[in-house]
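With one protein chain removed, the remaining protein chains of the complex are shown where they sit.
Take a look at subunit A:
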Amino acid sequence: MSSDSSGTTAAPAHQGDVLVVTDVVRRFGDLVAVDGVSFRIAPGETYGLLGPNGAGKTTTISMVAGLLPADAGTITLLGRAVGPRHTDVKRHVGLVPQDLAIYPELSARENLVFFGRLQGMWGRALTARVDEVLEIVGLADRAKDATKEYSGGMKRRLNIGIGLLHQPTLLILDEPTVGVDPQSRNAILESVEALSHEGMAVLYTTHYMEEAERLCDRIAIIDSGRVQAEGTRDELIRLTGELDRIRLTGGGDVPEAAAAVRALDAVASADADRHSVLLAVRDAPTAVAGVVTAATAAGMTLDDVEITRPNLESVFLQLTGKALRD
């Protein structure tokens, strides 16, 4: 891995990368929607574009999906150029647009068969794959119903099913959980995790921090058309310089416990009051065992241990000066 000046890790330059996006620019009139974006995705990797509405996420994936040409820069998928006129390479891309890209008058099966045929799938292979996808997205029992009768969550699941029907090398999901109930959202996230485990590369855009943290191996924080930072979740959080917090609550000799944990290497600071000690630590999950041991050894009886870690929201706030959902 190579490190840039900000301390985050850029994707490793690897011949096996599924997608390589290099210095891509896209303008709409005077507006520069995407301004020099670069990233790469390895096989089986889930890569997140995290940013608020209007940050340039959808324009970026539109170029990656070959819907829009880039004004500058290059995009290659499996080493082949991507663009509106490069039709063959599109066979390796599965696009799940933010809008529900399904036909309301057709059933789920008919939608899948239609798009399958456009992907060049025919006959028994198509039928078998359609059955498989209907099972994956949990719509097998409603496969013959017109999709206009479906709930929002069912439509979202079908929307994803169409994207993965032809088993693409790269699956692009553009805000796939917008407007979805919690149960369907969880089902969608589980599907994406399963696909990633099967080796599919996933490009996932969202403005939901929790989704990015849960799904993405690496994340690019994008704002105003630029990648502000890129890396794993932990790498991005380290950018803020913020430490994890551990709060010990209980009785006994609280001041003595505070003094004991303050001496630990992982602990940067420890402030005590009558019933609790608040610690600033590096890597709380690793440090918590030592902290608890030291505190109890110093005579504190613990009622509760609470860990708080900085999240991507705070990273975004620090990098852009605004909240993620502004």
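Please note the rule applied: contacts are C-beta pairs under 8 Å (C-beta built on N, C-alpha and C of every residue); 3 or more make two chains touch, one makes a residue touch a chain; residues count from 1.
What we mean here is this: contacts and distances are computed from a predicted model.
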Undepicted complex member, UniProt protein name, chosen from "PqqD family protein", "Cytochrome c oxidase subunit 1", "Transport permease protein" or "Cysteine desulfurase": "Transport permease protein"
Listed residues A:V93, A:M154, A:V227 or A:A266, member touching the removed chain: A:V93
Among A:L78, A:L106, A:A140 or A:I307, residue touching the chain not depicted: A:L106
Contacts of subunit A with the absent chain, listed as residue ranges: 62, 65-67, 84-85, 87-91, 93, 95, 97-106, 110, 114-115, 117-120, 146, 162
